[in-house]
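Removed from the display is one protein chain of the complex; every other protein chain stays in position.
As written, the chain order gives the labels A, B and C, with residue 1 at the start of each chain.
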Amino acid sequence: MSQRKLRVGMVGGGGPANFFGGPHRRGILMDNSAELTAGALRSNAADSIASAKELYIPRGYPDWQTMMKEETAKPESERIDYVTIVTPNDAHFGPADAASAAGIGVLCEKPLTTTLDEAKRLHATVASKNTPFVVAYTYTGFPMVMLAKELVKDNAIGEVRKVEAWYPQGWLATKLEADGQKQAAWRVDPTKAGASGCGGDIGTHAYEFVRFVAGRNATRVRGRLKTFVPGRALDDDFTVLAELDNGGIATICASQITIGAQNDNGFRISGTTGTLEWSITDHTILKHYAGGKPLQLYRQGAEYGYFPGSIKPYLRLPSGHPEGFHEALANLHRTLEWTIRGRRGENVPTPFPHPGIADGVAGMAFVEAAVASSNQDGAWVKVG
Amino acid sequence: MSQRKLRVGMVGGGGPANFFGGPHRRGILMDNSAELTAGALRSNAADSIASAKELYIPRGYPDWQTMMKEETAKPESERIDYVTIVTPNDAHFGPADAASAAGIGVLCEKPLTTTLDEAKRLHATVASKNTPFVVAYTYTGFPMVMLAKELVKDNAIGEVRKVEAWYPQGWLATKLEADGQKQAAWRVDPTKAGASGCGGDIGTHAYEFVRFVAGRNATRVRGRLKTFVPGRALDDDFTVLAELDNGGIATICASQITIGAQNDNGFRISGTTGTLEWSITDHTILKHYAGGKPLQLYRQGAEYGYFPGSIKPYLRLPSGHPEGFHEALANLHRTLEWTIRGRRGENVPTPFPHPGIADGVAGMAFVEAAVASSNQDGAWVKVG
Amino acid sequence: MSQRKLRVGMVGGGGPANFFGGPHRRGILMDNSAELTAGALRSNAADSIASAKELYIPRGYPDWQTMMKEETAKPESERIDYVTIVTPNDAHFGPADAASAAGIGVLCEKPLTTTLDEAKRLHATVASKNTPFVVAYTYTGFPMVMLAKELVKDNAIGEVRKVEAWYPQGWLATKLEADGQKQAAWRVDPTKAGASGCGGDIGTHAYEFVRFVAGRNATRVRGRLKTFVPGRALDDDFTVLAELDNGGIATICASQITIGAQNDNGFRISGTTGTLEWSITDHTILKHYAGGKPLQLYRQGAEYGYFPGSIKPYLRLPSGHPEGFHEALANLHRTLEWTIRGRRGENVPTPFPHPGIADGVAGMAFVEAAVASSNQDGAWVKVG
Partner (left out) sequence: MSQRKLRVGMVGGGGPANFFGGPHRRGILMDNSAELTAGALRSNAADSIASAKELYIPRGYPDWQTMMKEETAKPESERIDYVTIVTPNDAHFGPADAASAAGIGVLCEKPLTTTLDEAKRLHATVASKNTPFVVAYTYTGFPMVMLAKELVKDNAIGEVRKVEAWYPQGWLATKLEADGQKQAAWRVDPTKAGASGCGGDIGTHAYEFVRFVAGRNATRVRGRLKTFVPGRALDDDFTVLAELDNGGIATICASQITIGAQNDNGFRISGTTGTLEWSITDHTILKHYAGGKPLQLYRQGAEYGYFPGSIKPYLRLPSGHPEGFHEALANLHRTLEWTIRGRRGENVPTPFPHPGIADGVAGMAFVEAAVASSNQDGAWVKVG
């Protein structure tokens, strides 16, 4: 099929307490078309190099600056093809900007940065080099979410009236960070997470459904950020009402204190002629309501003819063999890979329009507007 | 068991286009403990009398005024024991106030009235006579909703942090009223429905979950009422963010334009130690999440020992024999019946604390505040 | 609509431990078109009369023989129009045969009798008088089951290949009868229940799906009746493999020892071009699979245009207002009522072809063949 495996570098993602490094490595390796070549996996230089060794990553670096310097110095035939950035939010901008400036592709975790200003500067760099760039709004990699996007585009529900996007979790309902849980600790620390905790971490995912699936943008928002757990510095509950650019409305509700909720994001999009509904809790199904007809359930499976050509290459298994989170992540890596390979003239399918740098910027604009509104007791604030 | 069947009068609920008369009659007759004795079933006198005859109601009246006058003139041994009011909203106050003043029990449809002022005046009448009064927040009659109330009271989820209450419908997504659909026509007419369409009709149901189940009140609200269908005089979409009297928050989201949604009300209540969730789409189940334990599903059935004594008398069937909407409605009639019988010294179970006149007033206060807020582009408005 | 309410007599169904009397009374009263006129509600004469009084049934009789005698002696203008028989199995034949012989309509609980021979004799009586007769295969009264029948008939799934019918319960997983639980006691007593416990009580319901919905008959069966609870005289687990009259096959699996199962009957019918699936655990939905198309979910609701004219008159509520077991039972009473009224020339809808005497006989033939097979260690036995 292809000439060689792509070479991937990873920034962050090492260490025993790390969460997202493992899933990204699985996503990268899943289809046997890329390899883990380089890594600056931890904040401490020695740990970083040890971590690379332990993970069978041949080129371990003490930090991302060294990685970028040495990799860009290599001939193209040896250099990494793209980097995956899985650090806490405050450490996205540096490596992302450096890689973008060097024309090395980037798959960056969300939220894109910690401030909208940073995000815009990164956008400028990416634009100037036309760097292949994917933002890890992972849920856009689920095939039924991709199908929803295509159906909206194909007018299956008419004009969008209302988007309800949700993302409840329960894991921060108690003061987990006080026990030294690392995943909790940085997420509730404004210096690492940015101006919003819950909103930045998961509210941005929910908002991306508005953009990616419904194809709409928020023009102004009212935000209600709330901190339920005493002594926490950032919001653990995030409720936003938004007006959309076509006159519709959206509710974006995320929470980290909904005990029992796991990671239950989803959306319902109501249009003038129908409704689409998806939830990760039943993620192989997409519901399509249209007037008085029976409810239609699209089900995931490589054999179903109703998947358009834009999605078919992203399906790996026949129906009933559940794919999941790793495959969704792998799909984002696939899009970046095919973008890179395509530009080189390799024969690959057309990449799906997964979220790129503009979506990352839009997510930051949304969060900043929500924070600003909440700080003004919920006044309307325009989305920058 | 009891001395005689209770005698029930009905106001409204006749005619071929009527919707709620039938369900209430089924609720009244369900347990063979009450009979339909009197009726002023339609707005036209002749139709009203014909309708009573057709429905085997012996004492047909031309209008509710005549019914009240003649019934109160009868000796107590013949008089109706209570009236059920199933007219459009603007015709609740008259008969409810007259019956209350006469000390005749009332089961009144919601919203209680068309204005908060009317509601308060009715409250005064009811209070002065201590009239047995139930407001038809029908979903509080579902046994699993009753169980949720008891669990919250028994501290099963700790202190309430957040209430999410929802009620999407899709039947008004097109301009149904233009086709002469009577149920649609009066609901979108401010002179009949009051200041809010969607909010008054179904938003009040959703709000009652906050009060009835979570045991909390909204102190101030931000409301966003929207009319999606062009040319409609009232809101067909109703989104409210509320602050609660204990510092928690609530979202109350109702809609009539969510195509495919049927009548899908429900709630999720998150507390400091657990979460309860219920939806009418799976109404025989109540979900209880508590920390890291397996999710517990309470299931409906007369044989389950976990129903407290306050609910057991409201269960009719063993598990797996689904009860539904009619039984929920019958439960509200049962509460009114047992209230009446209990006061007479008959041996009946203690009635469950189903919504009464105060809940009807609170519903109106909530809707008026939401309307006022929406009229001010979403400013915070105190709930009166 | 109609001239007068129908007058109904009830045999059995009284007493504090009785289960099915209440649901039938609710079914009879539900639509305000029939009244409870007569009753021989308990096996003891004094109790029987007291029970009628307590239940507001004006004509209480000491036993069904007296009821039949006195009712048939009345002029047609006063006589009961039909009887509902809700006694244990061994007490079906007597009153059913007597009423049938008198030309009084019958709605009889299942299994029809305790032996196939009795069933055939009853059939002869019914046939000779052309008596309106409905057998309470209650689940055929659920509208989505009725819709399934119509879809099969309309060739929506092609030729039937396989029917899977199931009915697990868990309530007899322990020796409940030892504690004096009356519902358990008679069901495990061969003198009252007949030759099969689980098979007669619920296996017959499952088998009726083969006949009613799939439109097929079993020609021969292999039965495996098993008694798991020590010391029980009848089977509490019933597994049957059947060959069908068109060359297809069926599995009919019922059990009373599946702990946690409530009353979970349902079916899946696979044909050459599609599959239909229904379960009481989600009874307002009918699933229709057809090749590579999205799964279609028919949902219950009086407003949906896909219900044929044969079913529409049996729907009471708009979608999302769940009907349930009582309504299903009421639908069987409705069918009997409309049969009776129709013959009298009253203007009523065409009754749906709900199970009649022939289905009752077929159920007994099926159970007897299954028992015979099980007694021969599972040899094939023809269905009589």
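The rule is simple: a residue touches a chain if its C-beta (ideal position, glycine included) is under 8 Å from a C-beta of that chain, and two chains touch if they have at least 3 such contacts.
Because the structure is predicted, anything quoted here is derived from the model rather than measured.
> Among C:N18, C:T219 or C:T251, which one is in touch with the chain left out?
Hidden-chain contact among the options goes to C:T251.
> Which residues does chain C use to touch the chain missing from this display?
Counting over the whole complex, chain C touches the hidden chain at residues 157, 161-162, 164, 168, 170, 173, 222, 224, 226, 228, 237, 239, 241, 249, 251, 253, 255, 257-261, 268, 270-275, 277, 287, 289-291, 295, 377-378, 380.
> Pick out the residues on chain B that sit against the missing chain.
288, 292-299, 303-306
> On chain A, where is the contact patch with the chain that was removed from view?
1, 5, 19, 22-23, 25-26, 29-32, 36, 54-56, 169, 171, 261-264, 280-281, 283, 299, 301, 303, 316-327
By our rule, only the chains that are shown with their structure count from here on.
> With chain centres defined as C-alpha means, what is the inter-centre distance between chain A and chain C in Å?
Chain centres of chain A and chain C, defined by C-alpha means, are spaced 55 Å apart.
> Go ahead and note the Å separation of the Cα centroids belonging to chain B and chain C.
The answer is 34 Å.
> Suppose each chain is reduced to the average of its Cα coordinates; what separation in Å results between chain A and chain B?
Result: the chain centres lie 43 Å from each other.
> What residues in chain B touch two or more of the other chains?
261
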